[in-house]
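Structure provided below as structure tokens; questions to follow.
This part shows subunit A:
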Amino acid sequence: MGINPYTPYPVTIKRVVVENEDKDIKSFELVFTNPEHEKAFNYLPGQFAEISVWGYGECPIGMASSPTEKGILRFTVKKTGGVVTTALHNLQPGRQIGVRGPLGNSYPVNEIKGKNIFIIGGGFAFTTLRSLLTYLIHPDNRNNYADITVIYGARSPGELIYKDEIALWQQRDDLNVYITVDKADEHWDGLEGFVPTIAEQVIKSWDNGVAFVCGPPIMIKFTIPVLLKAGFPPELIYTSLEMRMKCGIGKCGRCNIGPKYVCKHGPIFTFAELQQLPSEY
Partner candidate 1 sequence: MSIEQNIREISRKLLSDGVVDLIIGYGQGTLPYATTPVFIRNADDVEQLIWNPCCTNNLALYVRRELEQANKKKDARPLKIGVVTKKCDAKAMVELIRENQLKRESIVVIAVPCSGMLDKAKLHKRAGDRELLRVEVSGSEVILAGRGFEIKVNRDEVLRDNCLVCKDPESLPIADEIVVEKDDYKKPYVEDDFSDVKEHEKLSPQERWAVFRAEFENCIRCYACRNACPMCYCSECFAECSQPRWLGGSVELKDVLFFQIVRVLHQAGRCVDCGACAAACPMDLDIRKYTRKLNYDALNIFRFETGVSPDDKPLLATFSIDDTQEFITEPE
Partner candidate 2 sequence: MKQNNKPEKEKTHKANPDWEPRIVAFLCNWCSYAGADLAGISRLQYPPNVRIIRVPCSGRINPLFVVKALADGADGVLVSGCHPGDCHYISGNYSARRKFVFLKHFLDYIGIEPERTHFAWVSASEGERFAKLIAKVVREVKKVGPATHFKQDNCDVN
């Protein structure tokens, strides 16, 4: 981070990809205007940054790219109806915006070496999991981890994001990839069923695994019991929380859950940590 933690780095939008059928999820690929800034922007999967659209403000978005992807920063943003995401969705490649970060903690990519990895995602929340997966399967890193299983689902085939990459992942023989949709259409030949159901079929035992669960609250709510039943200790189930954030550095005071600030102590929490916190999120 720069000297002033409130000042974003100027970046340029290089590419915009519409990710879903509803066209309300877009990926933005950004390049730094100043190469010095890129060097300073050291991040790990799971961290987030504040994206600035000048004149509209900032919003916190998890990084979808992996630090192993040099030269590019990718954010996948859903148009929620908020001021900034709406403005961002109207921007074309070439436009200059700002990025402030990296902020928050990250997935424990070093602590989980040697373990079996379970990545479980639902809908649009797959973004930082994509970062994690891309990091793990990078040739420099892949050997540090044992089996990697990906379970990813969306409401319908059109709502799955990163479709091109999913196809590549499915071709790899060092990944177990399960892609599911809540409701199939006539062209869909993959799995059909909710993520927790698929997880229950796939994950039979803990087996020195660590799980990363991101998705809509209802999906998380039903997936965690599946993992606990399979024998996962709560300390090895990770999830990423969302809160309204402004400063991103633990000062503006709105993203706390009990004494924990999501922007600072999070956004990644283990299920064990969440059990200690009031249910106010």
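In this text, a contact is a pair of C-beta atoms (placed from the backbone, for glycine too) under 8 Å apart; a residue touches a chain by one contact, two chains touch by 3 or more; residues count from 1.
On the choice of candidates, all candidates are chains of the complex that A comes from, given by their letters.
None of these values were measured; they are calculated from a predicted model.
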Have a look at 1 or 2 and point out the one touching subunit A within this complex.
1
Within the complex, candidate 1 is touched by subunit A residues 81-83, 86
